[in-house]
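Presenting chain A:
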Amino acid sequence: MKWHWSKRVLALVVVLLFVGIAGDAAFSQEKVIKIGTLFPLTGPVALAGQRCKAAVETAVEVINNSYPDIKVPLAAQEGILGGYKIVLVHADHQGKPDIGKTEAERLFDQEGVYAIIGSYNSAVTKPASLVAERRKKLFMCGCSSSAELTKRGMKYFFRMAPTDETESQEFVTFVKWLNETKGADLKTFGVIYENTEFGKHAAEEAKKAIEAAGFQYVADVAFNPGATNLNSEVQMLKGKNPDVVFGACLGADYILWVRTMKQLAWLPKVCLNYCSGYQDPIIAQQLGPDGDYFMGTTGYSPELAELMPAVAPVEEIYKTKIDPPVPFDSDSIQEAVATFVLAQAIDKAGTLDPDKVAETLYANEWESPLSLGGKVAFAPGGQNIKAMSVVTQLKDGEYRRVFPPELANSDPIFPIPSWDKR
Partner candidate 1 sequence: MALLEVRGLTMKFGSLLANHDISFDVEEGSITGLIGPNGAGKTTLFNCISGAYKPTAGKVLFAGSDITGWPPYRVARLGAVRTFQVVRPLNDMSVFDNVLVGAFLRERDLTSALDVAECSLRFCHLEDYRDKLAGNLTIGLKKRLELARALATQPKLLMLDEVMAGLSGAELKEAMELLKEIKAQGVTLLVVEHVMEALMPIADKVVVLDGGVKIAEGPPREIVESERVIAAYLGEKFSRRLKELKT
Partner candidate 2 sequence: MRHRQSGFGLGCTIFGILAILPLIPGPLQGPFAKHVLVMVLLFASMSQAWNLLGGYCGQVSFGHSVFFGIGAYGAGMAVVKYGLTPWPGALLGAIIASIVSLVISYPCFRLKGHYFAIATFAIVEIFNRLFMVWYWVGGALGLDYPIIEEGWRNFMWYETKTPYYYGAFALFVLVFSTARWIERHRIGYYMRAVRDGQEAAESLGVNSPQVKLTAMAISAFLAALCGAFFVQYNLRVDPPMVMSLDMSMRFVLITILGGLGTLWGPLLGAAVLIPLQEYTRAIWGGLGGGVDLIIFGLLIIVIVIRQPRGLMGFVSWVVGHRARARGRG
Partner candidate 3 sequence: MADPILKVTDVCAGYGGVPVLHGISLEVCEGELVAIVGANGAGKTTTMRTIAGLMRPTRGSVEFYEEDVTGLPAHVMVKKGLTYVPEGRRLFQKLSVRENLELGAFTERNRDVIEERLARVYDLFPILKERSDQKAETMSGGEQQMLAIARGLMSAPKLILLDELSLGLQPSLVERVLRAVTEIRRFNVTVLMVEQRVLEALEIADRGYVIQSGRVVMSGPSGQLLNSEEVKRAYLGI
């Protein structure tokens, strides 16, 4: 019979449904704190979401078990609050704000999570954190970069990463520094960005920072993410020929962008990237020499490990959580930081009362060996005021620190050598 296969599939699905429901109820009732994660595990930015999820899992692994060798708070002890273990409940928001909100509600109301860590896309973090705020529950945000998020005066929202605002200012400071100390004569700026919540925000902050510093903002190139080609975008940049380009292109678009610049034989003198494709070590590896000499901010990369010795053993655990194994990148590590800081705060507050924990979070400065500055502290609104990043430059597939000078281990190479001179 020709329907047999479809019947089989149907039966399989039904069985899976039941297994899934049964598995759901299997949590034991012991001393656990349920924490939800909310990341884009499918859809266009699934890659980042899955890495963030693995980072949170890593942090929980370290917190729940005893790792005396790891020099991170809570590693040595088992659990927090005298034996409470953290249990994670994962949810997928597919990069869609409506699903993010729904899943946040489900995590709180149905799964009864204590707090949520998430959720990468700023566009999703906004409505999802609103859900937490109304319920007076904590929302720990690792790496969503929209400056807007922490300007809403929320009480239960905390964000670890630097915002695109601070990144933009850092870029401009860096360029000024180049002009002053290296005699670079960089005047004109351009921005290329994907036209999404993330890209548009970054571009707006970039424009503000560039104009505030008295530079010329000559090229504003927005494109639709997931493009089949970026020829006209690069052609546009080439036409305006800015000295400095800020880039906010994620993943595949970043690869395509770099490749297209090579194809059209054009480069700016300096190219700085927001947390985007640039930071992905796998992309750096795949681009090979073509990816060299580009710069960007990084909150973490393996080359920064010498500044942050505590990361290495944690990273070993992280690598077991993700396939293929990759080191932390600056987005995912922020999610681990968020997890640690939350656990530390609960432990310190000695209670699970979210109000107390939130107070504690604001009142203290937290040890955070996984953060670049080693410290985390929050301003009203929830922004981590100790968030730092360094400007790095890719050379031979390695991220070299070039700015600020006190953290640098190498001189920036600029202008970028043109394609035919490599």
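Heads up, the rule we're going with is that contacts are C-beta pairs under 8 Å (C-beta built on N, C-alpha and C of every residue); 3 or more make two chains touch, one makes a residue touch a chain; residues count from 1.
Selection rule, in plain terms: all candidates are chains of the complex that A comes from, given by their letters.
Since the model is a prediction, treat every value here as computed from it, not as a measurement.
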(request) Please find, within this complex, the candidate from 1, 2 or 3 that touches chain A. (result) 2
(message) Going by the contact rule set out above, which residues of chain A touch candidate 2 in the complex?
(response) 3, 6, 9-10, 13, 16-17, 20-21, 24, 37, 41-42, 46, 49-50, 53, 89-92, 96-99, 101-103, 105-106, 109-110, 123, 126-127, 130-131, 133-135, 148, 195-197, 199-201, 222, 224
